[in-house]
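Just one protein chain is left out here, and the rest sit where they should.
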Amino acid sequence: MTATLRHIRYVLAENPVTGVAFGGFLLILLLALAGPALAPYDPLASDTAAALQPPSWAHWFGTDHLGRDILSRVMVATRLDVQISLAAVALSFAFGSVAGVCAGWFGGTVERVLSRLVDTIMAFPLFVLAMGVVAALGNTVGNIVVATAIINFPFYVRMARAETNARREAGFIEAARLGGNGDARILGFHLFPNILPPMMVQVSLNMGYAILNAAGLSFIGLGVRPPTPEWGIMVAEGASYIVSGEWWVALFPGTVLMLAVFCFNLLGDGLRDIIDPRRRT
Amino acid sequence: MTLLSVENLSLAFRTRAGTVRALEGVTLDLAKGETLGIVGESGSGKSVLSFAIMGISDPAARIAGGAVRFEGLDLLTAPARDLDALRGAEMAMIFQNPRVALNPIRPVGKQIEDVLLRHAGLTRAEARVKAVEMLARVRIPDPERRAKAYPFEMSGGMCQRVMIALALACAPKLLIADEPTTGLDVTTQAAIMDLVGDLARESRMAVILITHDLGLAAERCDRIAVMHAGHVVEVAPTADLFTAPRHPYTRRLIATTPRPGVALADLEPIPGSLPDLRGDLPPCRYAARCERVDAACGAGPLPRLAVRPNHLVACARPL
Partner (left out) sequence: MPRTLRLILRRLLSALPSVAAVVVVTFVLTRALPGDPAAYFAGPAATPQAVEEVRKRLGLDRSLPEQFLSYLGELARGEMGTSLTTGQPVRDDILARLPASLELTLAGLLLAVTVAIPLGVAAATRPGSWIDHSARVVSTAGVSLPVFFTGLLLVYVFYYLLGWAPAPMGRLDLFATTPPTVTGFLLIDSLLAGEGATFRAAAAQLALPALTLGLFSVAPLARMTRASMLGVLSSDFVRTARASGLSRSTVLVTYALRNALLPVVTTLGMVFSFLLGANVLVEKVFSWPGIGSYAIEALVASDYAPVQGFILTMAVMYVGLNLLVDVLYGIIDPRVRIEA
């Protein structure tokens, strides 16, 4: 345990960026939990007299075409964006890791069927498939979550299958089997905890991708609808003002979106260093 | 006639965990046409030394002092262009694991042609003919067809023959063979070593044979240098070294080597292991493992005694 802590300290010292990413992650979490309480203005209150104001002391991020405070909207939007991506990642993690562990453990038909399914999903450009799923299931926030979960599902299956395969013959599994444990117990209590660390790295890297994907879908008008504050839709609203020079409408939500994704990616890289020093790139 | 001389060469690796002093005060020379064996445990610095001579050290390596002279030219200070012209033409090297030492996605004939085009001033067509000739010289059957093959289509022994053809394409004066038979089966080993010996004799090429196999060195070398933890501890003509070793490590090393008339059970392992080459080291790096160690060993720099004109030993209390 102390060795692990020492290693974590070493990784943080070698790569202080991971520490910064962790700080950013806490900030995102804070905004997601308390964004509405911290926001200086009502994110939906329009004030057409103060429309399209550039950043000022009163409105740090300026105001949009309806005079709404962009800072407040960006802060409040955090919860929705984090909710969507967290729910999507949780779904694909839950289904994907169970499916992957089963495929790796039982092999045979289970594996064949699952890998067919995974190959089918991977046969599409993923964002395009997400568009199709939302179009077919209906244009709602819930379906954005489902679509994002579906396109991330293959990564978890593949990873869980590979990690399971690598440990099938491991000593502790053999010991558990000889101890009279059934398949379910071995998988749930012995194997799964073992493959959890590498899977968590995938989760962190995936959060960033899920946020990007959800924001992309709402940017093209799927899922979230105005006037709900959400980063992707706010960038879309700001898009038409870019050509006339009102940069702040799109810049701030876009930058926050980018930083959030960047933060999750760095965190994932950092976690990977902590868990497996050999895979450093 | 001295072809190559290594004078007081020291080399260190800078690593995250500290500076590894991999070579210290290495002095060796080699005459034209001579075969010198360099033996020692893995990690004793044999390969590091040969890479330093070839000028292909790891980027983390720093030369801390000394000189390497090839026909009078100091390789450590010569301009890069001169060195490139030398490598592959005047001095060449073959490696262990021949299957991965060749470019996996280039036909072997082409790889030989690359060397010829670079150094021999031939046209493409001439180089192609010469490459096939070289393959024939290293006794590869059906060289025309083999020239078009890729390394993965050949056995390890065949790949080592290709490596030899590649190294000898420009008729170098020095060949460094770094564990050339490791990973090959026994009959192939002998064939490869015969081939190297024959080709060296034909063209009066000097050879440095790097090996951990003392028996192999005894069979093939005129002289042998014994390395331990980055030091050359003893250099002597092969017969002298085996009949009258003067360094305690050499004697131990010979005792570990299987030979006729000695039961395997009587072979003695060398106690201890190679010291950590980071940080402060005593003058004699073998002291911690040596049964003859006494106060003289820690006092003053490591002596280099010429116990006979041709027999050097680096020991304060030689046998």
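Going by the order they are written in, the chains are A and B; count residues from 1 in each one.
FYI, a residue touches a chain if its C-beta (ideal position, glycine included) is under 8 Å from a C-beta of that chain, and two chains touch if they have at least 3 such contacts.
As the structure is a computational prediction, the values presented were derived from the model and not from experiment.
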Sole residue of B:V100, B:A239 or B:L267 that reaches the chain not shown, by the stated touch rule: B:V100
Contact residue for the chain not shown (choose from B:L75, B:A92 or B:M134): B:A92
Sole contact to the chain not displayed, among A:A135, A:A175 or A:L196: A:A135
In chain A, positions touching the absent partner: 116, 119-120, 122-133, 135-139, 208, 212, 215-216, 219-222, 232, 235-236, 238-239, 242-245, 247, 250-251, 254-255, 257-258, 261-262, 265-266, 269, 281
Touching residues on chain B - with respect to the absent chain: 54, 56, 59, 83-89, 92-93, 95, 97, 100-107, 114-115, 118-119, 150, 152-153, 163, 166-167
